[in-house]
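Every protein chain but one is kept in place in this view of the complex.
Here is chain A:
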Amino acid sequence: MNWLSGFFGDPANWSGPDGIPARLLEHLEFSAAAFLIAALIAVPLGMLVGHTGRGALLVVVSANAARALPTLGLLVLVVLLIGVGTVLPVLVPLVVLAVPPILVNTYEGVRGVDPDLRDAAYGMGLRGRQVLLRTSVPVALPLILLGLRLAAIQVVATATVAAFVGLGGLGRFIIDGLATKEYPSVIGGAVLVAALALAVQFAFTAIDRIAVSPGVRARPGRDTEIAR
């Protein structure tokens, strides 16, 4: 515990480009960028595959591959091959690892919508796209949000590891601390990342409460968790 007070009580850790606020901001910037890119790719694609049923195999294979791919290996390989210097090489693996959870859960959610419900929507005169956006997506929303939550947590975790290949952010405290055997910095960084991951978790719980229609929430939901 005195390691914690040593780390958080040190005023030097609270200012400058390698202080906690600056590192936190960096971490949030990379994570938000990677998360947004992944969501822009995976949500529409998952909706399309779930709605049309085409390309389902691709979705399942990508989910399994992402679960088995070692984060650190992918990170060092991509950055080694593309080259360091800019942020882009680090964003690539972050996005690659964030896409599958969103893709799979969006696909499962849209595909799992009760066919009677879709038929009723068609019967009311809605077209294909309207059925998807006004019926299937609201019903699938809990699973889509689950996918987004898992991806966000994955991104926060991977961005931490990415400090190893030179990315800034909270991972610096852990990686640099390990390199110089300054364990207060390691533990302090770990606590900060843990707090950030929990904040993301709770933020998504709150979004779920607000965004999901009460009628949908009343139904017992399925949980299709996929691992990080």
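What we mean here is this: a contact is a pair of C-beta atoms (placed from the backbone, for glycine too) under 8 Å apart; a residue touches a chain by one contact, two chains touch by 3 or more; residues count from 1.
Just so it is clear, contacts and distances are computed from a predicted model.
Choosing from "Glycosyl transferase family 2", "2Fe-2S iron-sulfur cluster binding domain-containing protein", "Aspartyl/glutamyl-tRNA(Asn/Gln) amidotransferase subunit C" or "ABC transporter permease", the protein name stored in UniProt for the chain missing from the display reads "ABC transporter permease".
When the omitted chain is restored, the residue from A:A12, A:L57 or A:L81 that touches it is A:L81. The set of chain A residues touching the chain not shown comprises 3, 64-65, 67-74, 76-77, 80-81, 153, 156-157, 160-161, 164-165, 171, 174-175, 178, 183, 186-187, 189-191, 193-194, 197-198, 200-201, 223, 225-228.
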